[in-house]
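Removed from the display is one protein chain of the complex; every other protein chain stays in position.
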Amino acid sequence: MIIVGERISVIAKRVREALIKRDPEPLKELAIQQVQAGAHYVDLSIGPAEDDGEELMDWGVKVIQSVVQAPICLDTTNPKAMRAGLKAHNNTWGMPLINSASGEQERLNTMMPLAGEFGAEIIALTLNERGIPAMAEDRCVIAAEIMGKALECGVPMENIWFDPLILPVAYQQDKCKESIRAIKMFQELNDPPMKTIVGLTNICQGAPKELKPLIIRTFLTLLMYEGLYAAIADPNDKELMAVIKTTDVLMEKKLYAHSYLEM
Amino acid sequence: MAFVVPKETYSGKIYEVTIGKGDKAVTVGGENTLPFLTFEGEVPNRPAIAYEIQDIAPDDWPATVANVYKEVSSNPVTWAKFCQDTLGAKAIALRLIGTHPDRGDASPEAAAKVVADVLAAISVPLIILGSNHIEKDGPVLKAAAEAAKDSGAVLGKAQQENYKTIVAAAAANNLRLVCMSQLDVNLAKQLNILTTQMGFDKEKILMDPMSSALGYGIEYTYSVMERIRLAALQTNDPMMQTPMIADIGANVWKAKETAADIAEWGDVAQRGITWEATTGVSMLLAGAELLVMRHPEAVAVVERTIDELMQ
Partner (left out) sequence: MALSGVEIFKLLPKTNCKECGVPTCLAFAMKLAAKQASLDQCPYASDEAKKVLGAAAEPPIRVVTIGTGDNAVKMGDEVVLFRHDKKFFNPTAIALAVNDDDANIDAKVAAVKNSVIERVGQFLRVNAITVIDKSGDAAKFAAVVAKVVAADIPVILHTKNAAVAEAGVKSAAGKKPMIYAADESNAEAMAGVAKAGGASLAITAKGLDALTALSEKVKGLGVDDIVLDSGARTAKEMIHDYTMIRRAAAKKNFKPLGYPVIGFACRDNAQAETAITAVGIMKYASLVVVNSIEKWQNIALFTLRQNIFTDPQVPMQVEEKIYKIGEPDANSPLMITTNFSLTYFIVAGEVENSKVPCWLAIMNNEGLSVLTAWAAGKFTAGNIAKFINEIGADKVVGHKELIIPGYVSVLSGSLEDKLGGGWKVVVGPREANQLPAFLKQKVAA
């Protein structure tokens, strides 16, 4: 399972302040902690950043890659900031991951060409101007449209990671299973199977704090069973990582050995 | 319909392990694809074959192979030199079978002397193998390792029940290590984990999944090896990416088919040679990068096959 470490996000107070002040230390610390715990990508979420997005993204990418040898998941809706991040990215340890395009025309038409231009991987949310579809099949229809745009932009199918957009179980319990089904169906849209990703913390929004880790890791097990490729999550959540390792072994993705948890 | 070459890409790669020292050192491993599939990846090193010698004259080798060495096998040094100089061995495997309690129970000190003498007599890499007696192998291989310090030799075999002493001896004396498990992918992984948790460098290990002779379980070894290699390449599992060694001579020449004079089975000498050669070729196709063999004509057949595979 591919882990995108989520902790460097404008939503977190400490990170927000560090971004405003251009203080590199909190970013460096979080990047190192996440990669050491097994994150394959580090997400850098700067928010809409309307005024200084380009410069902020450029700065953030360089700070993170000065301390960890990992690719970055560039998280912003601002296309200029996205371009700046792609330019600043050091591709030695992997191509950057654009977070994200969607089925909305404007977002698709600005982000997908960037993936083509820079050879980046790209997360694509299967929603459009009408919102998040209820049925997995209808998310597939949006996914098929996104694949069409990718072809136009010269983006290979294996660079697209579909995200069905997870809704919180506390508010939309009836949509949880459909997201899991969508993960399964996305894979069937191509051979080799399309990649998939979810932002895990969405599932527990609004639930009591003490229940959140339990909900997240149980939900992840169900998704992994249906073949989930990647998750945006907290790699420093030890129990979550233990569940991932155990599920990988149960699903025969990694060979069992008695000491598998220590690997 | 147009044909598109069905290439697989793998996320993992096999480590390169160098045995021996100087210009006769041999490097194995380094592939990033399944055995010999150079149309989709790289196979940078040719598999290597080591000739087996023993510390005592063999009394249980069938005539076909015993006769090849009858002038030299009463002395491990002459035997080693014969393999290197006359037969062109690229490596020698010295099996300290004389240390087995049922075969003479030679002491660790005696074993160490044999090791030192053989090392002094050859320039090709040396693989040092115990008698496979779980309790005796510990002290024997410890002494042998000290005698082989810094020579680039391989020490074997560490097993689940006795690995600690042997791993420590290999580490202390800067040697490579054979880790052997019993035809089980998960146990093979576990032994590598335990070994590396002791601080031993994972890139100095050779995995021995326990080889079996043709007709005597070869398909179990073959499939275990294929599964090990797939785990290494497909799941990028660092604990499975060591090269593999197939110690086949000892099993092959115990088979009835290598000694029995049965007309229906054809010429006994050719039969023994092909029994060993076919076992060897099977191991190569399953992913072995290092073979331990006995009969020079079988070695020649396998080398010729490797020539064709590595063109």
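Going by the order they are written in, the chains are A and B; count residues from 1 in each one.
Going forward, contacts are C-beta pairs under 8 Å (C-beta built on N, C-alpha and C of every residue); 3 or more make two chains touch, one makes a residue touch a chain.
Treat the numbers as computed from the prediction; the structure is a model and nothing was measured.
Enquirer: Kindly name the visible chains that come into contact with the excluded chain.
Expert: Every shown chain touched by the left-out chain: A, B.
Enquirer: Among B:218, B:232 or B:292, which one touches the chain that has been omitted from the display?
Expert: Considering all chains, including the one not shown, the answer is B:218.
Enquirer: Sort through B:99, B:151, B:196 or B:282 and give me the one touching the missing partner chain.
Expert: B:282
Enquirer: Suppose we count only contacts with the excluded chain; which residues of chain B make the list?
Expert: Given the touch definition above, chain B has residues 1-3, 5-6, 8, 35-39, 60, 102, 214-220, 222-223, 226-227, 230, 254-257, 263-268, 270-271, 273-275, 277-278, 281-282, 285, 297, 301-302, 304-305, 308-311 touching the missing chain.
Enquirer: Contacts of chain A with the missing chain: which residues?
Expert: 135, 137, 140-141, 144, 185, 188-191
The working rule: only the chains that are shown with their structure count from here on.
Enquirer: Can you list the residues on chain B that touch chain A in the complex?
Expert: Contacts found on chain B: 185-187, 189-190, 193-194, 197, 231, 235, 237-240.
Enquirer: Okay, in this complex, where on chain A does chain B touch?
Expert: 253-259, 262-263
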